[in-house]
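All remarks here apply to the structure that follows.
Missing here is one protein chain; the remaining ones are kept as they sit in the complex.
So, chain A:
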Amino acid sequence: MTESSSNGRRNENDETSAAVNRRDPILQFLDKIRPSGDAMEDDNEGEESPTELNAINSAGGFVIVSPDKLSVKYTNANLHGYDVGVAQANKPAPFKCLTYYFEILVKDAGAKGKVAIGFTKEGFIMRRQPGWEVNSCGYHGDDGNIYLGKGTGEAFGPTYTTGDTVGGGINYASQEFFFTKNGALVGKIPKDIKGHLFPTVAVHSQNEEVSVNFGKQKFVFDVKGYETSARNKQQMAIEKIFIPPNIGYGLVKSYLLHYGYEETLNAFNLATKTTVPPILIAQENAIDEDDLHQRKTLRKLVRNGDIDAALANLQDWYPQIVQDDKSVVCFLLHCQRFIEFVRVGKLAEGVKYGRLELAKFVGLTEFQDIIEDCFALLVYPKPVESPVGYFLEDSQRELVADAVNAAILSNKKDACHLHSHLEMLLRQLTVCCLERRSMNGDQGETFRLHHVLKQYKKMKLD
């Protein structure tokens, strides 16, 4: 992407084309071209995780955080409830994932074994045990109780002492805390605290010493296995749901019809009729098939890079679509024509064509940055390897073909056919998952088709 497009010079005084004013449904294809779309895709990656204890924030006099910032020791003798040695992690637990988990090893239970592990908020009073104050939670070693925002605990699990490894985790899907001891799950409790939570350890009697593992070392508890079983549990609940048999066939069929994959559709139709037993596909075709062949032909031409022929055919078959020479479809086709010139190294002709057909779009807000990116192809000796190389990828042709197809479909009298049935279902699924997640304070994994499709490949690699 060129610099000019990344700082997206847009201001209200820019001229806006007729297409925008009419809310051209094909407008969305411009966004699909812009490479910035993909950056958002991975917004749940790159979330920072805790790496060490926060030495500054910990309660100075009572606790010593070791130089590696991964262990704490209580050196004084404890006197009262307000001289607990507490240390939080340097960062809150990441939450755009299924679970967060960390472990502590009790190196020395000291005089009284008042070790605790838990989660606290940023403003936690650093002289109190996690769990004693509101918006905190802690599993205490001396009594094995769980403390949830008050001074009295509830029976929860076993006590723990010198030599024990204890883990604390958050399951964002079920909105629960869970704790482990020496690799075994102790229990789970509902998480009623909203917002960022910091992994927290506490020591509160002389010579108590605890080291923390934020994942640098292998965990004693099989947290991967825990995640897998949590996923499987959900997957099993999903698999139990009944859907009408063979519904997938109908959706695939209408998808092929929608996008004008005529040859695939014919092969598919033939095959479903001859299988044993024959597959009955409910006919729910909102799109009539009469112009399937035209749409298929145009798609093929665009995919082959023969934009001149595509434009000529459009002019013949659907003059109304190319009537407005500043429409999005015209713009995309002219851009593609330019790109095809670049692909075969005919730069001079490309420039000539660009001046003739693309100049009229310069100054129109929604096209400007794309034109600039397109022309940036001219700058590089090897455009394929350049930052704007995506224009030369196969997917770019597919996108322009999709835009032409959408223009034809939306030009029909009956209802808007911008999306295939399959796409509408996938959009609904995505929004349902996003909404549910946003009601959980944006915690947990997001649904992304892309990730679902990659899942099996990942499983194979593991």
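The rule is simple: a residue touches a chain if its C-beta (ideal position, glycine included) is under 8 Å from a C-beta of that chain, and two chains touch if they have at least 3 such contacts; residues count from 1.
Keep this in mind: contacts and distances are computed from a predicted model.
**Q** Name the omitted chain as UniProt records it, choosing among "AFG2 interacting ribosome maturation factor", "Small ribosomal subunit protein mS33", "Exosome complex component RRP41" or "CTLH domain-containing protein".
**A** In UniProt, the chain that is not shown appears as "CTLH domain-containing protein".
**Q** Which of A:V134, A:A184, A:A312 or A:V452 touches the chain that is not shown?
**A** If we include the chain that is not displayed, A:V452 is the one touching it.
**Q** Give the residue, chosen from A:A77, A:A312 or A:V431, that touches the chain omitted from the document.
**A** A:V431
**Q** What chain A residues would touch the chain not displayed?
**A** So the residues of chain A touching the missing chain come out as 28, 32, 37, 40-41, 237-239, 241, 243-244, 247-248, 250-252, 255-256, 259, 261-264, 266-268, 270-272, 276-277, 282, 284, 286, 296, 299-300, 303, 394-395, 397-399, 402, 419-436, 439, 447, 449-450, 452-453, 456, 460.
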